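Just passing along the structure, written as structure tokens.
A single protein chain has been omitted; all remaining protein chains appear in their positions.
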Amino acid sequence: MTVFLIVILSSFVFSLLLFGIGQKTFQRMTWFAALLPISLFIYFSSFAKSIMNGEVYNSFTSWVPSLGINLDFRLDNLALLFTLLITGVGSIVFLYTTQYLKGHPKLLRFYVFLSIFMGAMLGLVTSNNIITLFIFWELTSISSFFLISFNNTEAPSRKSAIIALTITGLGGLALLAFAVLAGQITGTLSIAEMLQSPEVFANHQYSVILMVFIFLAAFTKSAQFPFHFWLPGAMKAPTPVSTYLHSATMVKAGIYLLLRFTPHFQNNSYFFTTLLIVGAITMLYAAFQTLFKTDLKGILAYSTIGALGIMVFLIGIGTSASITAAIVFIVVHALYKASLFLVTGTIDHQAKTRDITKLSGLRKVLMPLAIAGLIAALSSGGFPPTVGFIGKDLIYEATLHGGLNPVLLTTMAVLTNILMVFAGLLVGVKPFAGKQNEDLGEIKKPHFFLWFMPMILAVLSLLFGLFPSMVEALFTHNITPLLTGEESPHLAIWHGFNLILLLSAITIISGIIIYFIWKPSHKKEGSMMKFEAISPKSLALKFSDLFQKLSYILTRTFQNGYLRRYVMVILVLLTLVFGIHVFINPRIFLSVKEIKALNWNEIVILAMMLVSILFTVFTKSRLTAIAGMGVLGYTMCLIFVFYGAPDLAMTQFSIDTLTVILFVLVLYRLPKYLKLSNRTNRVRDAIVAMSFGTFLAFTIIEIMNETPLKKTSEYYAENAYVLAKGKNVVNVILVDFRGFDTMIEIVVLAISAIGVFALLKLHLKKNEK
Amino acid sequence: MEILLAIMTGILYAAGIYLILRRSLVKLIIGIVILGNGVNLLIFLMGGLVKGNPPLILSEGKALEGLYADPVPQALILTAIVISFGLQSFAIVLIKRAYKVLKTDDIDTMNKTDDIT
Partner (left out) sequence: MKSLILHTISITLLPLLILFSVFVLLRGHYLPGGGFIGGLIAAIAFILHAFANGLKETRKVLRIHPGFLIPVGLSIAVLSALAPILMTGDPLMTGLWYDKDIAILGKIGSALFFDTGVYLVVVGVCLTIIFTISESV
């Protein structure tokens, strides 16, 4: 069954199809692009019922079976949760963008990248083979790069895109390392089969390394401290991209990876402790940062980082209650955050600003949007009866009953959530409340899609809150046992009066109080900027600057633009290698017998060679040098004749003749021999050349004492006639056994002839003009 | 003879490298030719020297028998010789053009291509 492969490939094919449509036609039928996510959403929804009953769908196609790399897709409940998120939020974003970027000259490109991203993301969450998971992981990073730098004429966009790509690319490398190492140790690349060797992940000698790699991958992708800084930068992308990639789906790939490997690391307490600590730092740090931001998207970026921190934190607690809380929170967060992002997008689109200090009283013009914003803000703050309330209940439930120090964990969760209430209200309510700011000028009513799309998501938040059994049946009922082996707690909106309800009430009330007391301003943002110098971002940038400077110095030293420096560096290094080798174990065999065995013709050849070389090197006349070169070639030819290589002798003879003709033809157009370098340089070069030659000769003598491997030659010798019906083995190798090499060789020859022709003839034509 | 040819290979390399390190373009290309000969000789030596028995199957035989010269290095060198002709002819024409445009034979003054209009 290859059905999932086709489904996932369909996104990529679709993006090609969009190219085929062309920019102009596409502008008139932008709705067409939305067909892809909508149909995929319907397709994946059709699996919901049977997967709820515990079924798992597999789709297997061999790719590189010898390496264990296969297109192995597996749709279980966890994958279904993500596919529904990807295609569901995708549908809304695709539709929203038709209006948000209406008439944009590069709209087609936008949809092409968005489709590629969606395919990659679907592949990521359904891959059962860790190598294909890695490939899709990298594809999401790359498509994210292109989407962040969508406004590629602006320098900040490009810079943010590069930072994001560097950080997530670093994580991708770590994921590859994890994949290869885990594959080597467990002997399989299938994620499901890896479960059969739990000891590898628990207490194998490499389990720490495995853990470091998977953390590096997940933390970079899911923007955990200290790798979080690429995410606020990524807000340079158009708002639909921020909605889709940088809040609802792509940044959750890291969370997905951690969830997927939770069963593998089940017995490894370090795994969970690290997650707990990193998640806690991230959520507190990011939630605190939201206090000082004035850009709506900046606030949302940090609250997204905070939410991702909460998810990692919850996975780190590692109980069935906390995993359930994490899963519910993924849904909760996707709904309200996407909604808030889209609301922000519409505000930006209509009012042309995202500055929170300037926005107020927009409810008169943007009424339906204000309602969507309000519901999303409520869900974000965990007000009943939204699904956010259930999510927050579960978080407190998890912190109170899990981990070593429930009081500390709960305090941290409450603190974070208070600030999340504040952030939600700030984005979802503040722009609409109060008196309208006159400076904004006249604000037009938005297009239907621009308020309806966030509204759908907001209403879903409300709906899931009123009927939590839907979330339970669809997701937590199956996923929690899948990941922890334990039953998931029952989801309900009302648990009676208890400690959790009290904590919820405290959270909400404190959040509201902060909202009314704390007014974000540019001054406060500025005061935070003072600490920017020690932030992970500037440290990372300084580090990369240092690298640039270092490489500049290295390049200047070794590649200074003078040819002899380049040659010299290579030669001196090689001479050192040869020299050290000869010096450490000298095995030189020179015997007088050898010299006595020489007959006269060999002596003549050697003498001729030596004389011709000396002439060529030391002559002052070009003609003598060429003659010397020619004689050298003919002596080579004689060597070939004596030692059983008639083919070589004939070729060498003809080529040598041609070369001499060539040189003589060009000679008088060439500059006269000049002595350009001084004596010191000549001596230096001579020393380098001679020491290289000496050590090379030593090495050759040493190699010749080894018994040469004749396997290849013997194969050709035995099969030349049997297989290729030829008796001249050299020719058979050239035209038959290695015929393809010869083919490439004649292509190279043809290219050199064309090059010569072009260099000389094209010039003549230019002169004629 | 093998050892003497090995030393000769060293001499060919030394001569080629010395010429390549010169500043004159013509010497550079002659150096490349000599170095090419050195490489061919090196490959030839690595196959082992066999006097007078070319890798030809006798008219009645079906495979090479007894002592024969190694055909693999020969095939390699044959390719190398022909390719180096292509390289040399292109290089020499390139030098000719460079000399015409830049009016200099000194490699050291050729590294600032920005000045060319």
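By letter and in written order, the chains are A and B; residue numbering begins at 1 in each of them.
One rule holds in what follows: contacts are C-beta pairs under 8 Å (C-beta built on N, C-alpha and C of every residue); 3 or more make two chains touch, one makes a residue touch a chain.
Just so you know, these numbers come straight off a predicted model, no measurement behind them.
Enquirer: The complex has one chain that is not drawn here; which of the drawn chains does it touch?
Expert: A, B
Enquirer: Among A:S11, A:T220 or A:T742, exactly one should touch the missing chain; which is it?
Expert: Once the missing chain is taken into account, the touching residue is A:T742.
Enquirer: With the full complex in mind, choose from A:M528, A:V666, A:A686 or A:M704 the residue touching the hidden chain.
Expert: Hidden-chain contact among the options goes to A:V666.
Enquirer: If the hidden chain were put back, which residues of subunit A would touch it?
Expert: 646-647, 650-651, 654-655, 657-658, 661-662, 665-666, 668-669, 723-728, 730-732, 734-736, 739-740, 742-743, 746-747, 749-750, 752-754, 756-757, 760-761, 764
Enquirer: Since one chain has been left out of the picture, which residues of subunit B touch it in the full complex?
Expert: Interface residues of subunit B facing the absent chain: 54, 56, 78, 82, 85-86, 89, 93.
Methods note: only the chains that are shown with their structure count from here on.
Enquirer: Using Cα averages as centroids, what's the distance between subunit A and subunit B in whole Å?
Expert: Those two chain centres are 43 Å apart.
Enquirer: Which residues of subunit B touch subunit A in their complex?
Expert: On the subunit B side, the touching residues are 1-15, 17-28, 30, 33-34, 37, 40-42, 44-59, 61-64, 68-72, 74-75, 77-79, 81-90, 92-97, 99, 105-108, 111-112.
Enquirer: Spell out the residues on subunit A that touch subunit B in their complex, using ranges where they run on.
Expert: 561-564, 567-568, 571, 589-590, 594-595, 597-598, 602, 606, 609-610, 613, 616-617, 622, 625-626, 629, 632-633, 636, 639-640, 642-648, 651-652, 655, 658-659, 662-663, 666, 669-674, 676-677, 685-686, 688-690, 692-694, 696-697, 700-701, 703-704, 708, 710, 712-713, 716-722, 727-730, 733-734, 738, 741-742, 745, 748-749, 751-753, 755-756, 759-760, 763
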